[in-house]
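Removed from the display is one protein chain of the complex; every other protein chain stays in position.
Moving on to subunit A:
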Amino acid sequence: MFVARSIAADHKDLIHDVSYDFHGRRMATCSSDQSVKVWDKSDNGEWHCTASWKTHSGSVWRVTWAHPEFGQVLASCSFDRTAAVWEEIVGESNDKQRGLSHWIKRTTLVDSRTSVTDVKFAPKHMGLVLATCSADGVVRIYEAPDVMNLSQWSLQHEISCKLSCSCISWNPSSSRAHPPMIAVGSDDNNVTYSGKVQIYEYNENTRKYAKAETLMTVTDPVHDIAFAPNLGRSFHVLAIATKDVRIFKLIPLRRENATSSGPTKFEVQVMAQFDSHNSQVWRVSWNITSTLLASSGDDGCVRLWKANYMDNWKCTGILRGDGSPVNGSSGQGTALSAVGSAGAQSQNSVVGAASAGRYFFPHLDPPRAGSRLALLLPPPSLIEPTCETDHTHAHQPPQIRRRYTPALPTQPAEHD
């Protein structure tokens, strides 16, 4: 692996999230500087910032794209207790010539009383649906019933998770056999002996989300969670970032009787568990076909995991900062580097080659506990995240507040 280019993001503070759009031609960045930037990739592969605007009055934790079927739509969430939906509008032609685009705020979702820690669009077959979770332990699911009018969002569901929430993931399966499902992770430090991952499933009959499963074996704080693309399988695969990386397999159990309206029960299996980060893991994410899982941890490394054809998981690559200042301007390809490399080019081919082989051949030894690099790094910081948690609120009974905007007269009715 090599750094093809480096982009000077020009945020005035820490970047918290970077998000590719569906086709990988655009990306959005968000930062503690309260802004979001949108970048477009030109035909020669260079990235240009085409919009930058203040989105929130606090750190922006996450930014995410809606499916392009709904247009160019972003959602962001922030420490300022809100989430927001943004839409790009085609501006005047001279703006286009200057390579600028306009984003306007379509809605602010103000229901949370604490920091909104994650925001995710639901799979497109569900319509334009957005979930947020917050430090007060509530998952909220919003819907834009008219996809042509993104200023109308109604709060459809409020799920009280009883634990401060840090992350959510929609199950991407569009199979009719799988009702809508969302997994929630908690980084709550105050409750020690409880499962930190909860899975909620939509029930057609009650029209509500009900808890289907709590992963009782995950008791340490969870910082990220990611369902894998389903690949047409009957079971679900879920990756979790906690004190280690874990991959769970959730196999729906056959219902005892067809009329039972309760949530699906699952057989939960641990497919893999890696403690190579040897520390807190903060992010997990699958590639498009879920053949690779990436994780990032306190060891300062991004690790890439791959299963071979016999479903044995193995670390196949590590990305790590070299701790040196960047020389060279943005957009320029930076010199390749690999540990202990003499000739960058030849060494790189070795790196790639080595990884290609490890991608699929089984190894008998279990994943190693950390590398020797861990010794070179300072111990994990003892400072806790500064997210404010409001537990008193979390125990209040959930109350649905529907935000209803009457149809504007200019909105034509679908049919008379």
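Quick note on the criterion: a contact is a pair of C-beta atoms (placed from the backbone, for glycine too) under 8 Å apart; a residue touches a chain by one contact, two chains touch by 3 or more; residues count from 1.
Please note the rule applied: contacts and distances are computed from a predicted model.
Taken from the listed names "Protein YIPF", "Geranylgeranyl transferase type-2 subunit alpha", "Nuclear pore complex protein Nup85" or "Carbonic anhydrase", the protein name that UniProt assigns to the chain not shown is "Nuclear pore complex protein Nup85".
Within the set A:Thr108, A:Gln269 or A:Asn287, the residue that contacts the chain not displayed is A:Asn287. The chain omitted from view is touched by exactly one of A:Ile104, A:Leu253 or A:Leu319, namely A:Leu319.
Seen across the whole complex, the unshown chain contacts subunit A at 1-20, 22-25, 27, 29, 31-32, 47, 59, 67-72, 88-90, 124, 148, 174, 223, 229, 231-232, 280, 282-283, 285-289, 291-292, 294, 296, 298-302, 308-310, 315-327, 330, 334-335, 337-340, 348-361, 368, 371-373, 377-378, 381, 383-387, 412, 414-416.
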